[in-house]
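As structure tokens, the structure follows; a few thoughts come after it.
Just one protein chain is left out here, and the rest sit where they should.
Order of writing sets the chain letters: A, B and C. Residues in each chain are counted from 1.
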Amino acid sequence: MNGEAWVFWISGGFAVIGALGLVLSRKAVHSALWVAFTMINLAILYVANAAPFLGMVQVIVYTGAVMMLFLFVLMVVGVDSSDSLIETLKGQRLLAIVFGLGLAGLLVFGIGNGLMNAGSVGLDEANAADGGNVQGIARLIFTDYLIAFEATSALLITAALGAMVLAHRERWTARASQEELSKQRFLSGVHPGNLPTPGVYARHNAVDTPALLPDGSISLESIPRPLEARGDIRAIDHHEVNEVKEIDAP
Amino acid sequence: MNPSNYVILSAVLFTIGAVGVLVRRNAIIVFMCVELMLNAANLAFVAFARMNGNLDGQVVAFFVMVVAASEVVVGLAIIVTIFRTRRSASIDEPNLLKY
Amino acid sequence: MINAGAVVWAEGAPVLQEVMPATGVFSLIWLLIALPLFGAAVLLLGGRHTNKWGPYLGVLTVFGSAVIAVLMLLGLMARGAEERSIGQSLFTWVFAGRFEVNMAFQLDQLSLVFVLLITIVGTLIHIYSLGYMSHDPDKRKFFGYLNLFVGAMLLLVLANNYLLLYVGWEGVGLASYLLIGFWQIKPTAAAAAKKAFIINRVGDVGLSIAIMVIFVTFGSVTFSDVFGQAGSANEGTLTAIGLLLLLAAAGKSAQFPLQAWLLDAMEGPTPVSALIHAATMVTAGVYLIARSNAIYDRAVWAATAVVVVGLITIFMGAIIGSAKDDIKKSLAGSTMSQIGYMIMAVGLGPIGYVFAIFHLLTHGVFKAGLFLGAGSVMHGMKDQVNMRRYGALRAAMVVTFVTFMAGYLAIIGIPPFSGFWSKDEIIHAAFERSPIIGGLAILAAGITGFYMTRMVAMTFFGKARWEDDVHPHESPAVMTIPLIILAIGSTFLGMALLFWGNIETWLEPVVGFATAKSPISTTTTIALSLAFVIVGAVIGWISYARREVPIVAPRGSWLTRAARQDLYGDAVNESLVVRPSFLLSRVLIWFDSRVVDGIVNGSAAIVGGSSGRLRRYQSGFARSYALSMVGGAVFVLLALVLVRLS
Partner (left out) sequence: MTAASMSVQALVGRFATDTPFELPVIDYRLLMPILIILGAGVVSVVIEAFAPRRARRPLQLILVLGSLVAAFIAVVGLAGTQTTTAAGSIAVDGPALVMQGAILVIALLGGLLMAERMVDPSGDAFAPRASALPGSDDERQFAARGYLQTEVWPLFLFAVGGMLLFPASNDLLIMFVALEVMSLPLYLLAGLARRRRLLSQEAAMKYFLLGAFSSAFFLYGAALIYGYAGSVDLPVIAAQLSGKPSESAIVLIGLGMLLVGLLFKIGAVPFHQWTPDVYQGAPTAVTGFMAATVKIAAFGALFRVLYVAFGGMRWDWAPMMWIVAILTMLIGSIIAITQTDIKRMLAYSSIAQAGFILVGLIAASPAGLAGAMFYLIAYGFTTIGAFAVITMVRDGNGEATHLSKWAGLGKKSPLVATLFSVFMLSLAGIPLTSGFIGKFSVFTAAIEAGAGWLVIVAVVASLIAAFFYVRVIVLMFFSEPNDQTATVAIPSVFTTIALAAAATITIVLGIVPQPLIELLANADVFVR
């Protein structure tokens, strides 16, 4: 095996592992990381295929930008039941695998049939024509594919516009000033400051332990309302309080 | 190295992506699978570029990345919108339109 | 059995007429069609403002067309026989490559007789409708639809190519559905419109495929081009075209096996039944086949199929006509049967075309008269259609009775009424093809005598079996005047066309003509058919006028006693004629309602059911859509590879 073969089998193997990881991971974040892994390996394969420029772009655009956007959205969306791997549609998984095998079989058949004896011309000549890979790509982009290049600008504008339309939340009132906010707060008649924190004497999960007022009685405001409604407030055992005092005492 | 190896690898990745679209329920993962399919196509383009001895394939792959980037933006915007409405990123859950 | 010798056919086939440019009065051909269409547009789009004068406008436009048609008749008669085909091209309608269709009309001897029938009978029926529909709140719309129908029907017969004919064909269909379903409050009417629509579509499919085959074979759909080249096409293609056109004709003309809609179509208002479902639209099939004579003359098996279809329908119609108690449905059965005669006649080739058209004209007049007469009876009987609730109406409605009798004598073929001349010619021609066909045609004439006598007897003779609150009265003059005119037509039209109009020589340039060399003489034919008709009529008379009609059974009258005395004879009648024919008709009605309806409803159910099943696959899950896409991709790839490998 020569060097390129090593690269192919290692990076190619990793790419497939990453792809399988994408499909098989239970957690969406893991999937995203797996696919980023695949893309980095693909970048290596690009370089191995005499496409150093694309390899770089792959790392920067795909792994760096696109996948991070995915991760970002995943963080926004959070974890939900859709991450689960349990199939809810009857027969979907079986048919998916059958069709997948069929598709793969046909693709491999076609590729094998067409390319078994194909020789590789190599890009040395093509790159040399313009003095390098980047120059060659640049020349093509700005000559033969100029219209495509210009049309992609429409695509990028659309993307920006679309994201803004769907995500940008415009204010329909003026932003309230600090003064207005504080006035509003005091005028509302509710407790203006922080509520007392619960459970200063707790020994475990403290949320259900009410705070004590200076006179030793409990402060109901320190307890979340649902707990209060359910009657799940931990009783204050003054004996314990005294115990603590005793411990504290020298 | 025979270019068909790369292309067969790309076919495998493409198929894994396609199957992933069919079996995963999280819209974001489904979308990542689509991206994987595009990447597979790119790999094929790059391998073929070398095989054919011209740079057109690489240029196409470059454009595909641009297109994919814009597609990602639009797609994620749509998915986030749906998520904000339904509090779920499941692709199965919006199921009012049928029959 | 049926002699299908091609040699006979070429004889008497017409030489293609040269088409003359439209000058003088003939430059108004387009106006014939435009007038009623204009009326329809004003009435249907004009809204309520036209409620008051709209119906009169509707009558006027059709009358205008009739006047133009008569002028054209005079114009044509003034010309030599070889100059009577006139073409008018408005503009090129469709033109692509070597394919050109003009918005063009062809007025020749054949289309002119149709135009006259449509406009004159149409005018009379429009006038009649003024009275018949006078209380209907949607009268304006009714006249709009009627005008639309007349326009479309004129387009159908004036078109100079199949494509334009198809436009008229669909147009009359549309108008027909609208009018069948006109009283949409009745669910039966809506169902009948639907049934007519579905069955007619089957026929239309035949026509549209036929047009495409014609276009591909001849490179044109214009009549003159097609008929000019018909000799050079191969017989298989011509047979296919012939059979497809027959399918179309069967749909439109209610011929076996697409006859079922016509009976239900009687749900429409009676003038509609008279105009569309008796006199004009249902004869479009006859027109289509007669017009395509150049094709049928060279496609013997297609023509034979036409004869068979015609024969089957003659009997189906006649037997159904004998069994129905609903006066309109009985008349509808009779219409099927009479059109069966025409279809059979056009299948006979050059010996038959002329007489088919001849019978079509006389039938159009006397059947319109009969239907309008029935409508007049219904009008006086509070829309009662059951003949068992009629009886003894001859005194209450003298004009209706007399005019109805004229139609009656015409349809059963009593000389000198018009039906006699035309039907006997058909029977005579049928004998030339085969004694069996001729014999069957004569037998059917006998059944015609039976059921028409039954109808007349049950309606106008015997005892009154009216419902309590019915007070029969004669219809207003606006209804009786058309009846009288049609009755005059029923009486004299046959003689006029045959002796004065020379219908054979008139039509010969278009459809060709050959004198039938019948094995039996004309006199024998007449004698035979008259004998059968009279026997049928006598049986009908004895069964329904002499004997008490069930449902109402007044006791002790002299008629009942007389009937009792005739018991033995009645029993013979019963067992030999009435019973079997009733049994047969029951079978036919069963066939009609179960099998034909079953096929229509069944195929609708299959389509509907599969629709219900198929839409389940549209589950609403994007993933299952993606699954079917991947499955589709596998299919597409596999199909491509397999095609290459094979």
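Just so we're on the same page, a residue touches a chain if its C-beta (ideal position, glycine included) is under 8 Å from a C-beta of that chain, and two chains touch if they have at least 3 such contacts.
All of these numbers come straight from a predicted model, not from anything done at the bench.
Every shown chain that the unseen chain touches in the whole complex is listed here: A, B, C. The missing chain, though absent from the display, is touched by one residue of A:A50, A:V66 or A:A96; that residue is A:A50. The chain omitted from view is touched by exactly one of C:E170, C:E235 or C:E474, namely C:E170. When the missing chain is restored to the complex, the residue among A:V77, A:A159, A:A211 or A:I233 that touches it is A:A159. If you put the missing chain back, the residues of chain C touching it would be 44-45, 47, 91-97, 99, 103, 163, 166-167, 170-171, 174, 181, 184-185, 190, 193-194, 197-198, 201-202, 204-205, 208-209, 212-213, 215-216, 607-608, 610-612, 614-615, 617-618, 620, 622, 624-626, 628-629, 631-633, 635-637, 639-641, 643-644.
Within the entire complex, the positions of chain A that touch the omitted partner chain are 2-4, 7, 47-53, 106-107, 109-111, 113-115, 122-124, 127-135, 139, 142-148, 150-152, 154-155, 157-159, 161-162, 164-170, 172. On the side of chain B, touch with the chain left out of the figure occurs at residues 3, 7, 10, 14, 17-18, 21, 27, 30-31, 34, 37-38, 40-41, 44-45, 47-48, 50-54, 56-57, 59-60, 63-64, 67, 70-71, 74-75, 77-79, 81-82, 84-86, 91, 94-98.
Following the convention adopted for this analysis, only the chains that are shown with their structure count from here on.
For the pair chain A and chain B, the distance between C-alpha centroids works out to 16 Å.
Contact of a single residue of chain B with at least two other chains is seen at positions 18, 22-23, 25, 91-92.
In chain C, the positions touching at least two other chains are 619, 621, 623, 627, 630. Considering their complex, residues 615-616, 618-623, 626-627, 630 of chain C touch chain B. Contacts from chain B toward chain C in the complex involve residues 18, 21-23, 25, 30, 91-92, 95-99. Residues 1-9, 11-20, 22-29, 31-33, 35-36, 39, 42-43, 46-47, 49-56, 58-59, 61-63, 65-74, 76-81, 83, 87-93 of chain B touch chain A in their complex.
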